[in-house]
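Every protein chain of the complex appears in place save one, which is left out.
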Amino acid sequence: MNNFTLVRKNLTRNKLRLFLNCFAIFIAFLLFGALGAIKNAFDAGVELSADDRLVTVNKINFTQPLPLAYVNKIRTLEGVKDVTWANWFGGYYQEPKNQLMTFAVDPESYFEVYDDVVVDEQELENWKKDRQGILIGERIANARGWKVGDRIPVSSNIFSKHDGSSTWDFNISGIVRPENPQTDTSYTLIHYKYFMETQIWGGDWIGWIPLTTQNPELNEEVSRAVDKMFANSPAETETSTEAQFSKAFVEQMGDIGFIIMSVVMAAFFTILLIVGNSMWQSIKERTSEIAVLKTLGFTAEKVFAMVLAESFLLAALGGILGLGGAWLSIKAITPMTQSILPALVLGHQVFISGLMFIAILGFVTGIVPAWQAMKLNTIEALSRR
Amino acid sequence: MGSLFAQISAVVKMNLLSLPKRVGSSLTTLLAVAIVVTVLLAFMAMGQGFQKTMAGSGSEDVAIMLRGGSAAELNSGLGGDVYTNVSSSPGIAKDENGPIISGELYVVVDGVKKSSQTEANLPLRGIGPAGFSLRKNISLIDGRMFEEGKTEIIVGTSILSQFSGFELGSKMKFGATEWTVVGVFDAGGSVFGSELLTDVRTLQAQFNRGNSYQSIRVRLDGPEAIQKIRDFIESDPRLNLDVMTEQAYYSDQSRDMGRLVYMGWGLAIFMALGALAGALNTMYTSVEAKAVEIATLRAIGFKGISAFFGTLVESLVLAIIGGVLGTLIAFLLFDGISTSTMGGSFTQVVFDFNVSADAFKSGIILAVIIGLVGGFFPAWRASRMPLLKAFSS
Partner (left out) sequence: MSNELLFDLKNIEKRFVRGRESISIFDGLNITIKKGTFVSIMGPSGSGKTTLLNMLGGVDRPTSGEILFEGQAIQNLGEGELAKWRARHVGFIFQFYNLMPMLNAEKNVELPLLLKNLSKAQRNKSVETALKLVGLSDRARHLPKELSGGQQQRVAIARAIVSDPDLLLCDEPTGDLDRTTATEILETLQLLNKEFGKTIVMVTHDPVAASFANVSLHLDKGQFIEQQSSEAVA
């Protein structure tokens, strides 16, 4: 036996209470883990965006087109490193609910700007050569089980071909792999030229212009220069960092982060009340035992530490189970949420903040009882019998 | 020993009077239930508020036509010839200007959300001459109507409340042209209030849309009108259109947000399980604390069932007070809050949180369930309290 045995025995003496408290904490941290992962998935676009990458869109709104000629004009600006362009295709596979995020891009310059993903050299070469080639992100390849060489039909809910059909057939040329596993690769890339020539409206407009700067410090200067260049033209631009752009996009749905944090805090506060009250109760019931420990020669500090250790142990027990449960349930639902929230993983930052919250819970629920135990008047406690 | 009812009421009274003695743990249960109910109601208020806005938008006697298979206006596109052809269909109500029909088109423009200061998508919608009067509960409350051919806009009150820069008289640039807000309209809290309206031909011209539309709205002339229009479209091979009443269209669009209510229930049930643990803890402690009293009553002839009900009622009372507190908090905190989210048209829909009577009922039901379950097992223990407890200290 050691001091820890005593703490453990104290914790487990009332099995029902231990179970109820553990369960309440388990629930709180299950919610914490799961909601934390969801919040991170929403924030992923912001957090993983390259700090030297800017996006130029039409000032009216990012759904409005820009002329292709802008690309070369932006290339001439000082501080600009690489420039590419992309169009939204609005793709789906077989049925509109099977969304397939598809961009029509320039094969030559796309990966200069998006250097955080890689494609096998041979596959990239093949794609460049095949007008009907499509590159698919690793996540999509995994989720749908597609392989290089497969021929897939991709439909658009916006565009149609000259023959009236809105389904294009593509050959899978290669797989886009991320350098950082959290980077989203749930998209596919097709040739801009092929897309423009085959869709009914034709033209040489583009959706948006991603570009990189020589140095992140030049971001503001470059974006101002871009927007100034096209001021007072029929298509004025608005250039922002990729992070700002993603953030604004997520904000459109509402303040998801705030809603999630509110729920987590509400759950956490509830559990704080319940467990705190229960700890307080159980120390109150143990008054005379604590007094005996003190007469045996246990110092006040030791008694304090033991009660606090007990509440930490309780928080850790329920909390770690809860985080584990969250991890399992996130893993279980990932296949279903691939298309809506591609970056849904219970990352280590959620775990770390979870552990932090466990420590806070342990401390807050234990501090008052521990203090009371420490300050307990031995004589009164013993004479209360 | 009186009737069973008298026994029960005596024990209930005794238990309730003893509540203040355990004020800490009683308050814990009460607050835990209150928080759970508040969370449930917040989500219900959000989901139901959005649905109310959507449901308030559609009329039964207005039909909306989209390109076949496009499901939402966003994905739809119709040529000017389609508009001309369909306008001769039977089933469309007529007035002195001919069929009541509005060819419509919207482009997405940026507005700055007041709450987050970020840019968000707003629909700048071009409507035909009949378009304004086709909309239910809509009226100009300030300024005047836009003039055909001029780059003038009227703006919905919902937009004014949530986005900055659209006040009456303000000017904005979309592309090379300047637009002026000349009027403000109220749409009775419906989704129409989240739009900027202008003349459809002006919009086509300014945004290089030729003579194309995305949707066509018509006034129906009777209950069978929609079928007549469908038959007409069927008979003309050049027409490929989906027709539905406006009401059906908007209730379809609100389905996704309706899921918020389920999400609220999901979260609330999880949290309720946590609160239940607290309630059980409190009630077991309460039974333990009253062991001697309970056993003494039983020793002098009270039935076990009176101890059972005494405990159950105590738990219920705590839970119900908590539930009422939670609904009150939710009502004060959320009811009427305006916010906006991305709607089915890829543009912002402004809606108000709505704590409905239905939500209130749900909150109380949830509280009662927590109280019942949280009280049942401890009550069971109380009813089987060994009589010897009365004689031990």
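First chain written, first letter: the chains are A and B, and each begins at residue 1.
Rule of thumb we're sticking to: a contact is a pair of C-beta atoms (placed from the backbone, for glycine too) under 8 Å apart; a residue touches a chain by one contact, two chains touch by 3 or more.
Computed from a prediction, not measured in an experiment: that's the story for all the values here.
Hidden chain, full complex: it touches shown chains A. Check A:229, A:359 or A:382 against the missing chain and you find that the one touching it is A:382. Residue A:288 is the one among A:167, A:288 or A:329 that touches the chain not shown. Although one chain is not drawn, its touching partners on subunit A can still be listed: residues 1-3, 5-6, 9-10, 12-13, 288-289, 292-301, 378-379, 382-383, 385.
One rule holds for everything that comes next: only the chains that are shown with their structure count from here on.
With centres set at the average Cα position, the gap from subunit A to subunit B is 26 Å. On subunit B, the positions that touch subunit A within their shared complex are 24-25, 28, 31-32, 35-36, 38-39, 42, 70-71, 75, 107-110, 113, 115-116, 118-121, 173-176, 207, 267, 270-271, 273-275, 277-278, 280-282, 284-285, 339-342, 346, 348. Of all residues in subunit A, those touching subunit B in their complex are 16-17, 20-21, 23-24, 27-28, 30-31, 59-61, 63-64, 90, 96, 157-158, 232-236, 238, 247-248, 251-255, 262-263, 266-267, 269-271, 273-274, 276-278, 280-281.
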